[in-house]
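Okay, structure first, notes after.
One protein chain omitted, others in place.
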Amino acid sequence: MKFIKTIAAVGGLMAMTGAAWAQEYPERPIQMIVPWGAGGGTDAVGRLLGAEIQKELGVPVNVVNRTGGSGVVGHSAIANADPDGYTIGIMTIEIDMMHWQGLTDLTYEDFDVLAIVNSDPGGVMVSADAGYDSVEALLEKIKSEPAGTFKASGTGQGGIWHVGLAGWLLSEGLAPDHVTFVPSQGAAPGLTDMVAGGVDIVPSSLAEGRSMIDAKRVVPLATMSADRQDAFPDVPTLAESTGSDWNVAVWRSVAAPAGLPEDVKVKLMDAIETAYHSDAYQDFMKDRGFGLRWAKGDDATSIVAADDAVFGDVMTKAGLAAE
Amino acid sequence: MSIVIEAANLVFQPYVLLVIFGAAAFGMFVGAIPGLTATMATALLVPVTFFMDPVPAIATIVTATAMAIFAGDIPGTLLRMPGTPASAAYVQDAYAMTRQGRPEAALGASLVFSSIGGIFGTLVLISASPVLAEIALKFSSFEYFWLVVLGLSCAVFISPGSPARGLIALFIGLFAATVGLDNPAAVPRYTFGSVEMMGGVQFIPAMIGLFAVSEVIRAFIKRASDVRPPSTSGKSIFRQQATNLVTYPVQALRGSVLGTAIGALPGAGADIAAWISYAISKKFSKTPEKFGKGHVEGLVEAGASNNGAMSGAWIPALVFGIPGDSITAIVIGVLYIKGINPGPMVFITQPEMIYAVFIVFLLANVIMLPLGWIAIKGARHVLSIPQKVLMPVILMFCMVGSFAINNSVFGIGLMLFFGVIGFLMEENDIPIAPAILGLVLGPMLEQNFVTSMIKSDGSFLAFFERPIAAGLGLFSIAIWTIPLVLWLLHRRSARQSLT
Partner (left out) sequence: MRVTDLTLGLLTLLGGIAIYLSAINFHAIPGQDYGAGTMPRAIAFVTGLVGIFMITKAVIAGERLPGLQLAEWTRSGGAVLRMFAVLGLIVAYIVVSPLLGFLPTAFCVMLVAMLILGVRIPTAIIVSAITSVVIQQSFGKLLLVPLPRSDFLNFFW
């Protein structure tokens, strides 16, 4: 008897799911691919946005980490998925750099950029022991010493802060490799190495150095943005101090494989917009010290495209682009 | 003192205790499933903790990870599927003990000494965090390079049989670690144009392949039914450990101290700690020949070291906000969200919070004992399943676990490849453990060597210019040269006595 009941229940369920097929998007769980490891900043952004989008769309949004290859693996997985709206992903700034390095053919054009949800400008940080009190003093010293005397770290070879450093040096009229770049596995190891006396400068985002700044081990000298950052009101911009017009910022975006149906795209963008403006997301970003930035659809795509062109230029000059 | 009471008030709330208990059970469950990791358990818990107060939120993650790390030893011991590279250091001994019908003795040792190591590490964390963190901050790539060299030297000491075969295994691991894009030059190596290969060889699928799949292949060859499932003794789990503690007090202490010290270095962590401790244990043992054949001594020391390192990793994490591994990285993120900014200031501005976190650490390591006991009692029954039914199920878990690590069938392919390699290695008496060591430490060796050379503008001398680096460097060189010199002297005197 119980068995028959179970069969009936299962049959009923099947009929229900059958009926669901006729429904409009979304009718089954959405997979959100994060190209970086569980526990990192991008993962946290993805998981929190995913939870909010889930509330909005009413189907589970499952975060799936596809790591490795400095983001190539995960970005490829997003781009190669079916453009049906059931696979979306967090696209990071690396998409604008890895094709210049010759690591992949993928560019932002292989994606439908849905929205940019965060942005953190680069900075100039030095160890507290080094005794610099302004970025002008540091720059003067860099200029007066022979090339290669100063070492910087904070990301992998050809990574965003490597490009950021090269761009800054170029804007100051120096050779892009006047400061030698030492590749590291991210900003945190770069910062510890700087405090241990291994390198002199870490040009990563100030948010990444916040705990060391609070601990008075690291001194932030400048931010590579047009305006001062809310979280660091005392840190001048490059333009204010050295007069350089160089700006660089990492951003995180939500993207889908190119060719999404228009109605699905609109629905997703609306859901992401609501998620972005949710208290949970806004509070989380402020608490973590991440910068908030919103741009959707074509606006977001044009930001991504502009960075792509700038990075291509700097990377070619710095010898980081593949021939 | 009032701060401690205030902190205790934050922790000993029915809700917090309930959360700790729930998290412990969850961690135990995730850790005991072959192929799932403590990091995965933590990542899954993060969204849940968004809706909690700071103390229960931290308690959830800390308890779950401590439990998952221990529980990872259960499939390692029973089925030869180590959950972490750290537990791979002693899986050979633990599994051999299972084959001898003493799985409870092995699991009991790993449970009790994990707990001891964890408690020791926490006590150090409470009493000496700021001082230790200062020392840890002096480690740059030069010091880490020597530390990795020391870790790799263990390959030779832990290998049963000929050192040459141990070295072959080590170099298989080191070579596998060069695959992919994640190297200092960011140049794709041995990827053959495949995007998946750019990600390199992840060590969980490789480890499952080398240890577990090779075992499954063997079972199929022998047609598992011929193999009698080992019976279990049913002796008390804890009583045997009291004996172990009396027999190996030095080992337990040495493991705890070394584990905590190495764990406190943000770039090292539990993996190196467990391997070095296992090697030290063998080196100084009265019965080194028993290692690898089901001897509990190495388990005691490496088990204590493993969890000591877990606690030690919190030292730089809490004092400077520097994560030592992916788990501390996740927790630092949660701390920030909860308005506790790790750093020296937190010890002054929110001491009750920090002490509450300490109390949670201690609780987690204590609650581990009864829960671990239940888990061992339950998991043991796996062994009463006939091998011919068990082996296909293990095979399935191997595949799902290898898939889950990066959500891709590429992981299963890796697992298959390393399963065959592992099978061939064991057929030829090449030990497996050093290959795991090479795979884990290879990237660190390369990263620290290449970046050090860039920093020093190509001068080898820089590896000896900083005091700690010079000390570690001389010690590493001594480890290799002194036995050689002694051996030569010995030969010479032997020859002289002949003439």
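A and B label the chains in the order they appear, each numbered from 1.
Keep this in mind: contacts are C-beta pairs under 8 Å (C-beta built on N, C-alpha and C of every residue); 3 or more make two chains touch, one makes a residue touch a chain.
Just so it is clear, the model here is predicted, and its values are computed rather than measured.
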Which displayed chains the hidden chain touches across the whole complex: A, B
Contact with the hidden chain (one of B:Ala25, B:Val187 or B:Leu245): B:Val187
Chain not shown: contacting residue from B:Ile5, B:Val393, B:Leu474 or B:Leu489: B:Val393
Touching residues (missing chain, whole complex) on chain B: 30, 33, 36, 40, 44, 164, 167-168, 171, 174-175, 178, 183-185, 187, 189-190, 213, 216-217, 219-225, 386-389, 391-393, 395-397, 399-400, 403-404, 407, 409, 412-413, 415-416, 419-420, 424, 427-428, 442, 445-446, 449-450, 453-454, 458
Absent chain, residues of chain A that touch it: 10, 13-14, 17, 28-29, 31, 62-64, 157, 177, 180, 183, 319-320
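Simple rule for what comes next: only the chains that are shown with their structure count from here on.
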Inter-centroid spacing, chain B versus chain A (mean Cα positions, whole Å): 31
Chain A-facing residues of chain B, complex: 39-40, 42-43, 46-47, 50, 137-143, 180-182, 184-186, 188, 195-196, 198-200, 202, 266-267, 316, 319-323, 326-327, 329-330, 332-333, 336-339, 341-345, 406-408, 447, 450-451, 454-455, 457, 466
Chain B-facing residues of chain A, complex: 37-41, 43-44, 47-48, 51, 64-70, 72-73, 76-77, 101, 103-104, 148, 151, 153, 156-159, 180, 182-185, 188-189, 191-193, 195-199, 210-212, 214-215, 217, 280, 284, 287-289
